[in-house]
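With one protein chain removed, the remaining protein chains of the complex are shown where they sit.
The block that comes next holds chain A.
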Amino acid sequence: MENQKKRQAAYMKRSLLDQGYLDEQFIHLEELQDDANPNFVEEVVKLYYTDSARYVRNIELALENGPYDFARLDNMMYQFKGSSSSIGARRVKRQCSQFQEYCNAKNIEGCRNTFQEVKQEYDTLKTKLETYFQYVMFMASFLPFELCRWKDSFTDVESKHQIRSEQAHHHDLPSSS
């Protein structure tokens, strides 16, 4: 059961990479995790979303009424793009670049439309990563092997015998990494 959860989490991650939501920066961040820092990536992602909320807000405000300061808009987006890049948020980053191109062209409608895309990708990624981290956390904090045993003992007499003999040969639980 533990292996199944591991496979599901790995599959989810592969899927996020293949669909371009994430790039290899996310993998690099995962490589920085160890037993002492098992939730590093989740912490970084949480920090990204809390920290970047103000950029999103400020850009939104700046897009509302003229006169439009395109240099300022570009600068704010540059910083937001930097953070997005640091967590491997590929689609978000791509929309940010598009936004910056419209800033250079001084095209306010282009900026506004693209910003909607930025926010869309930003929100979508948040939901997907929340799900992914739930999988990862579930595996790390819960003991699926024990759950499997417990469930089986109610339904299957044979398993009960199996459990008894396994308990006689008690082995260590696999690590969460």
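Rule of thumb we're sticking to: a residue touches a chain if its C-beta (ideal position, glycine included) is under 8 Å from a C-beta of that chain, and two chains touch if they have at least 3 such contacts; residues count from 1.
Going forward, contacts and distances are computed from a predicted model.
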item	value
Undepicted complex member, UniProt protein name, chosen from "Vang-like protein", "Type-A response regulator", "DNA replication complex GINS protein SLD5" or "Palmitoyltransferase"	"Type-A response regulator"
Full-complex contact with the absent chain, from A:Leu16, A:Leu29 or A:Ile59	A:Leu29
Chain not shown, touching residues in chain A	29, 32, 37, 40, 43-44, 47-48, 51-52, 78-79, 82-83, 85-87
